[in-house]
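The complex is shown incomplete by one protein chain, all other protein chains being positioned as in the whole.
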Amino acid sequence: MNRRSRVGKVRKIKVTVEGGWVFHTLTFSLYNIQEYSMLKYIGLRLIHSLFVLFGLSLLIFFIARVMPGDPARVALGPLATEEQVQKLREEIHLDKPFPVQYYYWLRSLLKGDLGRSLYTKRPIVKDLNEYLPATLELVLCSFIISLVFGQVTGVLAGYFRNSWFDGLSRLVSYIGVATPSFVMAIFLLLVFSHILGFIPAVGRISIILRPPPRVTGFIILDSLIAGQFKVALNGLKHIILPALSLAVAHIAQEGRVTRSSIVDNIQKDYVATHVVHGVPTRSVIFKYLLKPSLIPTVSIMGLDFAFIIANAFLVELVFMWPGFARYAVTVMLNKDLNAIVAVVLIVGATFAIVNLIVDIVVSFLDPRIRLQRRGG
Amino acid sequence: MKKQLLYFLVALLLIPSAFLTASEREEVMPEAENVVVINGMPVIIPDPGQAMDWYDTQVVYNLYSPLLYPTPDGKLRPHLAESWEAVGGMLDHWRFKLRRGVKFHDGSELTAEDVAFSMERLMSLGKGYSGIMGKVTARVIDNYTVDFVLAKPNAVFPATLTLFWPLNKDLVLENKKPGEYGQFGDYAQEWLNEHDAGSGPYMMVSHSPGERMEATRFKDYFLGWEEPKPTEAPIERLIFIMNWETATLMMLLKSQQLDVEMNGAFSRKTLKEIVDTPGIGLKRIWPEVWTVWINTTVPPTDDVHFRRALLYAYDYDAIMEQYSPYGAKEANIIASGLPGLVKVPPQPRRQNLAKAREELAKSKYDPDEVKVVFHYCAGLEAEEEVGLQLQADLAKLGIELEIAGPPWPQYSEECAKPETTPNLTMFMFPIVYPSPDSFMNFMYHPSNIGGIYSAHWYVNREYGMLIDKARETLDSDDRLGIYEQLQEKIASDALALYPYEIPMLFTTQDYMIGPKEVFPIVGPTESMYNWRIDLTKKP
Amino acid sequence: MAGKDMKSNRVYAKRVNISKSWYKFSRNPLSVLGLTVLIIIVLAAILAPYITPYPEHAGPYTNFPESGQPPNLRHFFGTDTVGRDVFSRVIFGYRFSLLLAVVVISLSVPLGIILGLIAGYTKRKWLEIGIMRITDIFLAVPPLVLALAITAMLSPKLLNQMMAISLMWWPWYCRLVYSVTSSLRNEYFVHDAELTGARKGFIMIRSILPNCVGPILTKITLDMGFVIILGASLSFIGLGVQPPKPGLGTMVADGAKRLPAEWWMTVFPALAIVLVILSFNLIGDGLRDMFAVEEI
Partner (left out) sequence: MHTKSPLLEIKDLSVSFKVFEGDLKVLNGVNLTINEGEKVGLVGETGCGKTTTIKSVLRVLPSPPARITGGEIFYRGRDILKLKKREIPSIRRGEISAIFQDPLTSLNPVFTIGYQLQEIIKHSLRQQGIEEVSKKELKSRAASLLKETGMPDPERILKSYPIQLSGGMRQRVCISEALRVTVKLLLADEPTTNLDVTIQDQILRRLDELVEKRGTSILFITHSLGVVRHLTHRVYIMYAGNIVETAHTKELFSNPLHPYTRGLLKTVPKLTGEGVSEGIQGRIPNYLNPPEGCRFHPRCGDKMEICINKKPPLFNQGENQMVACFLYGR
């Protein structure tokens, strides 16, 4: 125990296979949540994340450095003269050795400057400010969809286990998990937009509509704030298909985890105790059964969120969603070094924060984690 | 109880699907009449000092006015400048008299001050089309006269000014941010990404890069808006969108959500579908020369006989026939639509396997022992087709052709060095400014060799001398003579295979009238001043 | 529970009894179906040059008059825009997908296992900390994002794709093995082995590794599916198998341009991807039952 505590303790290792999905629930954390006060714990985790992000930036920088290729030439295009290219190379320190480049980058990062994108020719911070909300809107939306639908189907399938509904949800889950989100996107696009013509296929709102004044960057919210309900509804319709194609796999996944957790818990004595003591069925299912059953679902949510973001990289391409993920793919394809580092770090930071939130939420849901005495 | 609960919850799951059934159509009804939606490319840089890609140029032609304008037959006509001359016959000193009463979008008048400032800005930034013009110093002579002094004599200089769009000096300086250009700050580069400072037929309303740009009609445009016929209307509002998914674009076109598509990278199948779809059609715009560069520095294509053998082996008609309904025709070293084109005899234009074998026999390579590599830009099916056709043809000579289609950034980067450039690389070249120099200087001048514009890597001092000589020749007929001489030489060196030339194809709704004039260079045709809407056909 | 603990602290992993394992596996008919489908797919991919109707269509080949044909008897899945048989290309596409999966797994799993064993077993803190912190860095972003960045920075080739994905994959195994190892590190049977003077490598491989076999095998099966998804995703963006070689993701992306009119160019390759992943997942479920992977 003492030997390990310096290194971090593996809190829980679980490789669960359910409905064709493997959950890498390797919740490994350097710090035991029960060893510290909440504030201190958050602080330590953030410091750890900073360290990881630092390593990540070093890794990307290193890879970019050893790769062949000339970002400056790519950025300026075929018509640029050699002097123009050379000038740009100096401007972005491409002519300097690796440590010096990294030093310059780190120095400007501390000033809150991520450098300029060679592709959009704008400060990257500005690009992120522009594109990130669109992706967050999409990801949150699909996160909510997968949460709600996953929970409901999971609870139903667990409670009515071995019924037709359970069978159906199992079938859907197999297919949902085996279908990559970009394939799902194309199928949904084909069916709902091309064949049925129900739903608009591209962008955040219809082309001729003017986006509402930006407040949050979330078009649906912004148009509600501006009182443009038509635009909000239009935005909602546009977000359905991409959000759904991101969500399907996770609906399937969360549904299966919730189901197995419900099935686990429903056989526990305490459920019988509640029933025997006359607690109404509704309370038993939606309170006493759901809360403990939620714990495994919530603890895979951080990973879920990360996968939704990653899948958004492709889904945004299919739906021409003008978001961060499409921007990320474009800068990657264009070898826009600064922007690549920035987008990878943003994804890493988001992931770290979401994971931290998830861990805290789980510890609140599960007093066993929060209150367990050390060494138990 | 259990069952009821189940049914209730299943119904709950189904509620969102009610959304799916609501119709899209009624919501898309335009707010204002005459909205035209145009498709462009991902990020547009609508700043004349930085614009470089043809997508930028298309947009800039709508927001700004160039100093000189091309004519549909590839010559020059006055625009912001009323007249121009080489001062004292010296080709390195040009004087331009400006048109009076030209208004910028903020109502202020365009003066020599603005023009000179814009040229200085272009030169200091060193971006965009500045490379094409060379080193230029601007001098204000009076309010409406400006002199440009060049580092090297250049008879073609006026033609390059179709790519020079003066900006509103006061507005630019008002909106500069601190930057590396001293008192000029950043030359308002950032501001100009999302605003305009021009005098063109349209004014920018909003721009979110990579997503959408909107512009409205500038009523005080100096060329004036002719009284429209009762059945026609000028276009009031432009919306540029950035989308390149073929299936999506087709859907937008068919549902009339997209009026003009000028990205133009559709495959043959899609083109056919467009022609067959009622309500939309194709418009032929500027010509593009489809070019397969042959790298002359790597084996086996460093042997001129081997190169010639390739040119004779290719079956030109096979693919051209497929595209002839869309205007494909034989290609030449420079694009048709330019004065000075010669149909050069040494350039093969028919498959001739006997001759190919003959040339192959003269070459130092044994066809069985060599491999030829062909690269094209990923996603461009029409380019892949050429490669596949060539592969089949070369197989008849026993030559193996390897085909690959790397994505654009990798592709253009490969072509930055002779040793990484594949044997064959395929591109489409439009005319950038109305002169054969637009093809010659960047493709064959020894000082410009390298990159996609000259992935043949053939350095020939004589070419350079001839190009420079043409630039020093004032008389245009003499100049064209030099270009003709040059083309013959180039053809005999077998630097490129030309599958065909085809006009850029825009897909438009049938209710779009236009373009009134078709220009051979990129940009002016796409100025929406050139287009109208037929109110009788628009639903 | 009490009885189980009392029995012994020796290796929990049971000796693999093939017929018993098969019995457990085959109790789930879906897993057997998955295995059958997978075997068919693998055989088809291996024998592709002999069994596909038009093997030459998997490479550079054009036949414009035949292009854009809907599915028919001569072309089960129709033809693409240059007249190549989609069915033949799908089968050849499986070759690249499976190859990718096999290479990635066989590169990353041994690396992950070795590093995980070392990190979990070693007494040198710096080594343990070092290895685990490096896995942290690789696991800090979803594998798709980092693999995409790396493949894009390298040139797009199948080989680079393999390298990039392998680089993303070993940390999962490293962490899995590490956590098992470090939890068994102080068990009696490990101490016993140490007291008998066995070499460290021997202890790691003979005493500790067998405890990881179940989860690792299950994870491998499911990861095959994951890697195929990842590969298809990358080649959907154009960073995988280069045309004219058929990559399943590339075919989906190319075909998508012709939606909805010529749907078969997209739908069949897409379904092919779903099918192979589905069969891996079904097998994974069966393996889970077989090893009864529970909380370790």
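Chains here go by letter, A, B and C, matching the order in which they are written, and residues are numbered from 1 within each.
The working rule: contacts are C-beta pairs under 8 Å (C-beta built on N, C-alpha and C of every residue); 3 or more make two chains touch, one makes a residue touch a chain.
Note that the structure is a prediction, hence the values are computed from the model and not measured.
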Omitted chain's touching partners, listed by label: A
Omitted-chain contact residue, chosen from A:G115, A:P133, A:P292 or A:G348: A:P292
Residue, one of A:P97, A:G167, A:P213 or A:P280, that touches the chain absent here: A:P280
Positions on chain A contacted by the hidden chain, ascending: 162, 267-270, 272-280, 283, 288, 291-292, 295, 365-368, 371-372
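Note that in this section only the chains that are shown with their structure count from here on.
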Chain whose Cα centroid lies nearest the overall Cα centroid: A
Chain located farthest away, centre of chain A as origin (C-alpha): B
Between B-C and A-C, the pair with more C-beta contacts: A-C
Sites on chain A at which at least two other chains make contact: 69, 189, 194, 318, 333, 335
Residues within chain C bordering two or more other chains: 155, 238-239, 256, 259-260
Chain B residues touching chain C - in the complex, by the definition given at the top: 245-247, 267-270, 273, 322, 378-379, 381, 384-385, 387-389, 391-392, 401, 403-407, 410
Interface residues, chain A side, partner chain C - complex: 4, 6-8, 10, 12-17, 19-22, 24, 26, 28, 48-49, 51-53, 55-56, 59-60, 63-64, 67-69, 174-175, 177-180, 182-183, 186-187, 189-190, 194-195, 306-307, 309-311, 313-314, 317-318, 328-329, 332-333, 335, 340, 343-344, 347-348, 351-352
Footprint of chain B on chain C - complex, ascending: 60-62, 64, 67-68, 81-82, 155-156, 238-239, 242-244, 254, 256-262
